[in-house]
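Here's a structure for you.
For this view, one protein chain was removed and the others were kept in their places.
Then we have chain A:
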Amino acid sequence: MAKLIRNRRVEDDVYTIVTLSEGDAPETVSLPAGPALVPLAIWKSRHDELPEGSGVWLAGDEDPADIADNLTALPVIGVNFPKFADGRGYSIATLLRSRYGYTGELRAIGDVLRDQFNYLSRCGFDALQPAEGRYSEAQLEAAIASFDDFAEPYQASVAVSNPLFRRAQRAA
């Protein structure tokens, strides 16, 4: 079973992440029996058919505004990192949390590395799912330390709503 880090703990994941291969049509592709994370196109056209507890995942070029009216119906939203150096997902997460008020699970999927955990969590991700096989379970456990690479960041973010100059009395 796939592993992920949720709220800083390594857990088993019950979700199937559905992707559309070339030639797959969102309308006809077969869906898993259990809870799934599906691409926006499938979620839009077939959300009534989705198994209980399913969620959607967004690609970097998709607009979180498209799902802003349906957030309460989504227990989990994934944001895909096609490459770990593609930073669009950080802005998508920030918008989902701060602009649209999403409070469910926000999961980074795709090319997710421990060296991004600190930034990802500050932008509002509470679940981080590195590609299957990228880390052993022991490495995932060790990676949890990366959340705390920086204790007192300068700037405001989803996780730290005030910048340092509002959080602390800094001596001149």
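The working rule: a residue touches a chain if its C-beta (ideal position, glycine included) is under 8 Å from a C-beta of that chain, and two chains touch if they have at least 3 such contacts; residues count from 1.
Heads up, the rule we're going with is that contacts and distances are computed from a predicted model.
Per UniProt, the protein behind the absent chain is "Sulfite reductase"; the candidates were "Sugar ABC transporter permease", "Sigma-70 family RNA polymerase sigma factor", "Sulfite reductase" or "Cation:proton antiporter". Within the complete assembly, residues 60, 84-88, 90-92, 94, 99, 113, 115, 118-120, 122-123, 139, 149-157, 161-166, 168, 170-172 of chain A touch the chain that is not shown.
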